[in-house]
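The complex is shown incomplete by one protein chain, all other protein chains being positioned as in the whole.
Take a look at chain A:
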């Protein structure tokens, strides 16, 4: 049993997810975690699957036209992210280095980013990240993010994203 990390990128069109997942199912690849989205019109898919060898998976999806694919064998997850869940939101005028500056501040506070997406809409730049923080790190991080945001000329908010268990 192999665990594979696969990326597929190409111009978006209807049916592309079905084509990729059907080709993988045909060689016995069981998709576990995956994310698929459109980034400025490019279809992008990153997934983890179990089953076939890298060569079998490559042969299955390598023939799909118009997409770039990569298959790589990975070892099962060893780092379990832990901590208190927070969401960071950033918005402001686009400029070079917003993601780099904000994520460096998060990393310096011991935060682990578990999900992040950015969008550029006209001149507006938006970043939203899910992060896990060590206990009691939030107040200091909020201050440091405010400083970084002021330097970048963007608005930054940090808020708790704790779920209510019902």
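The rule we apply is simple: a residue touches a chain if its C-beta (ideal position, glycine included) is under 8 Å from a C-beta of that chain, and two chains touch if they have at least 3 such contacts; residues count from 1.
Please note the rule applied: contacts and distances are computed from a predicted model.
Asks: UniProt names the one chain left off this complex as which of "Sugar ABC transporter permease", "Probable glycine dehydrogenase (decarboxylating) subunit 1", "Peptide deformylase" or "Spore germination protein"?
Replies: Per the UniProt record, the undisplayed chain of the complex is "Peptide deformylase".
Asks: Which residue from A:73, A:117 or A:157 sits in contact with the chain not drawn here?
Replies: Result: among the candidates, A:117 touches the missing chain.
Asks: Considering the whole complex rather than only what is displayed, give the residues of chain A touching the chain that is not shown.
Replies: 35, 37, 80-85, 114-115, 117, 130, 132, 134-135, 161-166
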